[in-house]
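Mind having a look at this structure? Questions to follow.
Heads up, one of the protein chains got dropped from this complex, but the rest are sitting where they should.
Then we have chain A:
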């Protein structure tokens, strides 16, 4: 068996860094289906997982891949899949099952331009709302947006930790550019990597309730074979996990699965502030678009525009508090993303008319040049 954590400096692309992050986080099951530009995650993990005692299987389609991940997760394995937009769409029904059965798992979406087959080899950030609302029904979800191969490693570990801690699917909303970009990635020593595992039940098995929440709203989760005789269903269910078709049970269940995210939002949400302390104009961005936005902020400062940036590391749940605070501070907010206005609408909602908000978007297939962001700032300042 080879080492689980490949401590050292590497020059690898984002997809491979993501696969290594998963293994470092303790992933032992990967069910996948190849799709550009996420394929390298599956290819790399297919080689690495068996060497650390785990299992890879390439399923017959994305629906099967996502479903196998749920089966794997209930054996106690930290489980994962990787896909891109069209595959993400196919997985959506099963992602809903993961949400309602409170199954921890990680789904990587290396986004490409769409709709439909779109531009398979070129990036976009246009699945952001699909990540939020793609499955049916009411739910909350967690999604992080890495901006570099290093973050593909780091945030994959974070994604596993959040999924285990909150018993929910967690999305890594990457894109083709970050996925295929090669940079230096530093993998720390195994002992310095913090990993979280789902809470496991203890106590009398005959009194066990599958969905009786602990103090943070999350219930301990047994594995198949532990002897708890669990029943897991996608139907509306009570604390025992049994289906109950009533308005009251639906209310309790939905409040639990949304509450465990909403009530712990400060523990989940991560943002990064850059030159914001004296800023007049704030750029809000995430993922690959944040990289050009940093450059745009620096360039704007040289031109006398007091610009700063709030980078959304967590995109869902949406960092509402941070955006509201920003709207109290600055004179205008520009949201930069490779889509036609998905997160910018959220920013506009949270700014709630306190300051002007505009979106700098792109149709997909290319990154947004810093000039486009600076142009928007100048217009904003002139106004």
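Assorted remarks:
Here is the rule we use: contacts are C-beta pairs under 8 Å (C-beta built on N, C-alpha and C of every residue); 3 or more make two chains touch, one makes a residue touch a chain; residues count from 1.
We adopt the following convention: contacts and distances are computed from a predicted model.
Its UniProt record calls the unshown chain "Thiamine pyrophosphate TPP-binding domain-containing protein", which is the correct pick from "Phosphonate ABC transporter, permease protein PhnE", "Thiamine pyrophosphate TPP-binding domain-containing protein", "Glutamyl-tRNA(Gln) amidotransferase subunit A" or "Hydrogenase isoenzymes nickel incorporation protein HypB".
The residue touching the chain not shown here, chosen from A:26, A:72 or A:287, is A:72.
Across A:93, A:298 or A:378, the single residue that touches the chain missing here is A:93. Within the set A:184, A:200, A:231 or A:321, the residue that contacts the chain not displayed is A:231.
The omitted chain makes contact with chain A at the following residues, 1, 28-29, 31, 50-51, 53, 55, 57, 59-61, 63-65, 67-77, 79, 93-94, 97, 223-235, 242-243.
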